[in-house]
Structure formats: C-alpha cells, structure tokens
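As you look at this complex, bear in mind that one protein chain is not there, while each of the others sits in place.
We call the chains A and B, going by the order they appear; numbering starts again at 1 in every chain.
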Amino acid sequence: GGQQGDKSGAPAEEKPVTLVYAEVNNLETIVGKTGLKFKEEVERLSGGTVKLDIQHSGVLGAEPDVLDAMLGGGGTIDMSRISAFALTSYGGEKSKLLSIPYTFTGREHFWKFATSELAPEFLLEPHENGTGIRGLFYGEEGFRHFFGTSPLNTMADLAGMKIRVSNDPVARGMVEGIGASPTVVSYSELYSALQSGVVDAAEQPIANYYGMSFHEVAPYMILDGHTLGAIQVIITDEAWDKLSPNQQNALVEAGKIASAYNRELSEGAENEVLKKLAAEGAVVVEVKDKGPWQAACADVIKESSASNAALYQKILDMQ
Amino acid sequence: MKAVFEMADKIKPFYDMIYKVVLFLCKLLLIIDIGITAMAVTGRYVSFIPDPAWSEEVVLTCMAYMAVLSAALAIRRNAHIRMTALDRYLPKKLISFLDMFADLAVMALGFVMIVVGWRYAQKLGSRGFYVSMPSVSRFWMYLPVPLAGVAMVIFEVETIVNQIKKIVLGEDSEK
C-alpha cells in the first residue's frame, strides 16, 4: 500500500497515494456497493490524490486474515470493511457491545447510535488500545435471522436444533440460550451441511441468505433479528498518518456520504430480497414480540455487557 | 577440512535424536487433530462427549505446527519436491553446486522466518486472541512460523556439512 500513483496536478504537499482496500464480499452486495461509493467519494473529495484499490470477494483473505495483515503493519492492506464484531477478538470491548443479541430494536435504533457522538468513541477504540487501526464510519448489512430446514414459527421450534453459528462465545451463548445446540461448520460447507442435515438451522442477514441460495435447502426463516450486522470501514494508523489533513478530511467526509448511502441501500435491498424470497417459495415468518427471545438470552446479554454496563445502557436508551 | 568430516560424524547421532523427537511430536499432533475432530462429531450426538467451540481453531493450529515441523524432517530426508528433469543434461559438479546454493538459500530463508515470524507472532500476540478462546493469545497461532525457521536452520546445518564433505571427498564417500 501507499504506493505512489501517477503524478497529477496535486499540490506539492499532497503526495498521491493508492490505498489497498479489502472487501470480503463481492461488489454486487450491499457492503460491496458501499465500498464502491466510498471509493468514488474519496477520489472526488481528495481531488484524485487518494485512490482506493478495492480487492473484493475475499481474495485477500477472510476477515481475521485481513485484520492480521493490517495489524502486522507495513501496508500490504491499508483499509478494509469488516463486521464490527470481528474486533472482539482483538480486545474490542466496546465493539463487542454491538454484537450482543437483541440490543437494537430496529434500524432506526442502530442508526441513531451510528450517527451519535458515541460512534466516534467506538470507532477509535482500536486506535486507543494501541492496535494500530481506526474506524472511519459505520454501516449495516441488515439484521441477522435464523433459518432452518423445517418450519420455524416460534422460538420453541428452534429448541433442540443443531444450529450453525460462528465459534465466538456470544453467538454460542445465544444459541444455547434459546435451547438449541451450537454446531461448528465452516461457511463454505454450510449449504451442503443444511442439505444433508448435519445442521438443522443457521443464521445470516437476509441478503446473504438469498445470495448464498440457502433458501433452496433451508426455506424457513424467522425474522427474530437477533443482531444487526453492524459493519465498519477501518484504516491502519500507518496509512492514516501518511495522509495530509486535507486527505484525511476527504476520507471522513466520504465516509459520511457512504454511510448514508449504505443505510438507504440496505433497507431497499432487504425489501427487494424479501419479495424474491417469497416468489421463490421461502416461508418467512415475522416476530411480533421479541420479549421472550430477549429473556431467553438474558444470561449471555448480561455476561457480555458486564465490563461496559453503563455504556451498554446508553446504547439501549437511544431507542 | 578434516575438521568438517569429524564434525559430520560427530553430529550425526545428535541429529538422529532430534529427528526422532520432532517426528514424535508430529505424530502426536496428527493424533490430537484426528482425536479432536472425531470427538467434536461424536459430541453432537452423544451428550456426555464434549463438542467444544474451540475444536476447529485448535485443530488448525496443531496442523500448522505439524506442517512446519514435518517440513524440516523432509529437509533431512531430502524429500522435498523439486524439478529434477534437467539433471540428466547437467554436469555432476554443477548439480552439487546448485544443491549447495539451494541449501544455503533455504537456510537464509529459515533465518528470515525466525526474525520476521517472531516479530509478527509477538505483535499479533499482543493485539489479538483466538475467536473461540478469548483468553488465548494469537501468538500461538503464528509461533509455527519462527519455529519453522528454527527447524529449517537446524536441519540445513547438517545437510550443508554433509554437502561439503561430499564435494571434498567426491561421490564415492556416500554410504
């Protein structure tokens, strides 16, 4: 990263830089499009002195690989879009609060947080911790919901099922809370695992549910919206410090625009996907009252928010 | 030169022992990997057998250790895959020279892996943890790299000493 690009007519102090930006999903997804919008705005606002080289579809590695490369320093990857919870295993105690189940009551709630004065504090947490990266802006890829191979009408239908979740303790705690057993299956084997019955259910945002064709093998989805897929764009301190104040400002302003764009996109895309799912025969059930779900997960909610209880309450109070 | 031959003979039993120890470790790691994976599967169906969240990450880490340690063993057995298609057309002297060059370069690579790998493992270790085990530092995930370097350097020393012996005494000295 930080390679010098062609010399355009930029002011002398603004060295043109190209920043390598890693994106795990492809450019057609909500997060991919958000990245493209960000790139466009950064290049416009910086007068072309900052260019983004978006390496999408996870070709530079999965989220932990990208983070490890960025944390190692040296500029192989300067920026990336990650899910906020990925920072949990790098000491992100504040970021962790965002992935606690049933925290956000709806999109409005999340966006109130993402545009509040609390957000910059959260985004700068890794920098403050000395991890060597900083967040630029928040976005989301929709709420995550459970889906399974047999009808899911209430929480009770999930009880006793083998549910594939990522192996982080909060997600497992949630699945155990609702009376199911968490099962480790790698994402690339998930389609086959649902088809053959190794697992009975899994959870993803609606867009991924449709994008990975999971509805073909697990057509029942219950919209419990346990967590909002909060995402953020991060940059290494190393790359950040190389930029002029003008360029830094361009990134911040572009981030605001990309963030707003993401919000609009995410909501619209979700409704569209829901229509497609209905047309292709998936059975999607709404959840009227999330109270029982929240109650079932009380233990894991309490446990994961304990270290930052006051801050967590602040987020809850924003609804 | 005589010193080199003596050294070659002296270090052999020492290297035989290291080889045995490393091989033992590799086998142990393989058994652990098979055991944990089988346990995790069984644990999904049999309630008293655990199906821990850490199974996947531990299995992968053990695999990384086994990969780098066993690779060093392959140096000693001269078993690493290489292109020998042109050997027929090259003079013997050139081939021993090229082998010597390769061994020295691999040893240099080993040093790079020790320095760079150690620095990286420490840096990541101070910044991150295993996803499934929030108390275990990521240091252990990347330690295999400097370890690989150490193992490579150790086994290259013997190989290079033997190469020198071979070059000086000629092909016939090979037992």
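The working rule: a contact is a pair of C-beta atoms (placed from the backbone, for glycine too) under 8 Å apart; a residue touches a chain by one contact, two chains touch by 3 or more.
In this section, contacts and distances are computed from a predicted model.
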- Which one, "Fumarate reductase/succinate dehydrogenase flavoprotein subunit", "Tripartite ATP-independent transporter DctM subunit", "NADH-quinone oxidoreductase subunit B" or "ATP-binding cassette domain-containing protein", is the UniProt name for the chain you do not see? "Tripartite ATP-independent transporter DctM subunit"
- Message: Considering the complete complex, identify which of A:45, A:82, A:114 or A:193 is in touch with the unshown chain.
- Response: A:193
- Query: Per the definition of touch given earlier, which of B:30, B:136 or B:164 contacts the omitted chain?
  - Reply: B:30
- Note on the structure: Absent-chain interface residues of chain B come out as 23, 26-27, 30-31, 33-34, 37-38, 40-41, 45, 56, 59-61, 63-64, 66-68, 70-71, 73-74, 77, 79-87, 95, 98-99, 101-102, 105-106, 109, 112-113, 116-117, 119-121, 123, 141-142, 144-146, 148
- Residues belonging to chain A that touch the chain removed from view: 1, 3, 18, 20, 26-28, 53, 55, 57-61, 65, 68-69, 72-76, 185-186, 188-189, 191-193, 195-198, 210-213, 216-217
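Everything below uses one rule, namely that only the chains that are shown with their structure count from here on.
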- Inter-centroid spacing, chain B versus chain A (mean Cα positions, whole Å): 38
- Note: in the complex, chain B contacts chain A through residues 40, 44, 51, 53-57, 120, 123-124, 127-132, 134, 138
- Task: Enumerate the contact residues on chain A facing chain B in the complex.
- Result: 64, 67-68, 71-73, 88-91, 130-132, 162, 166-169, 172, 181-184, 186
